[in-house]
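This view holds just a subset of the chains, kept in their places.
Labels run A and B following the written order; every chain starts at residue 1.
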Amino acid sequence: MSDEKPKMTLILFSGELDKALACFTLATTAAASGFEVTIFFTFWGLNVLKKGGISAGKKNFLQKMFAFLNKGTSSKLPLTKFNFAGAGPEMMKMLMKQKKMASLPQMMKAAREMKVKYIACTTSCGIMGVDRTDLIDDVAEMAGAASYLAEAKNANVNLFI
Amino acid sequence: MSDEKPKMTLILFSGELDKALACFTLATTAAASGFEVTIFFTFWGLNVLKKGGISAGKKNFLQKMFAFLNKGTSSKLPLTKFNFAGAGPEMMKMLMKQKKMASLPQMMKAAREMKVKYIACTTSCGIMGVDRTDLIDDVAEMAGAASYLAEAKNANVNLFI
């Protein structure tokens, strides 16, 4: 493994701001340190990739209801604790701004510039009622668990967030 | 490592339907791709292995109370979000059925047919008041963290879910 670039895969299962921040801090730091990085977005993690707004894609009633409850977009994620109907994340964002830290959308931009690969899990998209058109263009691929395993198998670091 | 089968270990700590689905999607896909797969069930993840019903084993008052609050079985798991007193998981199960996806019990059956090994964590069983007799017969072993580490040490992919 000495000649090749080190490799990291992250599964982002959670849709909370704090976990997304952890995921993208790891991803951008790894990319900046020369790692090849792939993030697999599954279940609630797909919210981070959503364009926002109610999807226009064809959905049946159940999918619509789930999509409505679970609107997402990277600028409106809740916290795992102290969410207070959205006041918690706003407080955290203000703190980060005061400390001149990068926001989640800024980190996501940096990640893409450093070639971090985004894969959206097809199975989760089915369960969550998410279409390709609901997601931002930065998504490189729609793929299943087999593609994940092919990458994770030879990676140095694999985490489930 | 080139001659041997690739290997994956999963620690299922969480007892929610969505996390269990992620765990068993990874496990069955890996097994189908030739991986040797072991799942360690700890804490709330033990709920996935419960036969259901109130345990008949000998328990003291505290253990009984915990066991009652935490009844489990793979067909009655909550969601990490939008649980709505059980309506959320039912909605997700209906969506999966519409999409002709395998349910959690079907995935667990497939996993066992492909020799995915189930280990129940003895320490967690102690804390959670769970006996061997509370668990389904598919559990291969009751073991502690040392057995986990012996397997994870040489595995390609290790995840904590």
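Here, a contact is a pair of C-beta atoms (placed from the backbone, for glycine too) under 8 Å apart; a residue touches a chain by one contact, two chains touch by 3 or more.
Every value quoted in this text rests on a predicted model; they were computed, and no experiment measured them.
Enquirer: Beyond the 2 copies placed here, what is the full number of copies in the complex?
Expert: Every protein chain is the same sequence, and the full complex holds 3 of them.
Just so it is clear, only the chains that are shown with their structure count from here on.
Enquirer: Roughly how far is chain A from chain B, centre to centre by C-alpha average, rounded to an integer in Å?
Expert: Here chain A and chain B have centroids separated by 25 Å.
Enquirer: So in the complex, the part of chain B that touches chain A is made up of which residues?
Expert: Residues of chain B touching chain A: 6, 8, 18-19, 21-22, 25-26, 29-30, 32-33, 35, 80-82, 91-92, 94-96, 98-99, 101, 156-161.
Enquirer: If we count contacts the way the header does, which residues on chain A are in touch with chain B in the complex?
Expert: Spelled out, the residues of chain A in touch with chain B are 11, 13-15, 42-44, 60, 62-63, 65-66, 69-70, 123, 126-127, 129, 144-146, 148-150, 152-155, 158-160.
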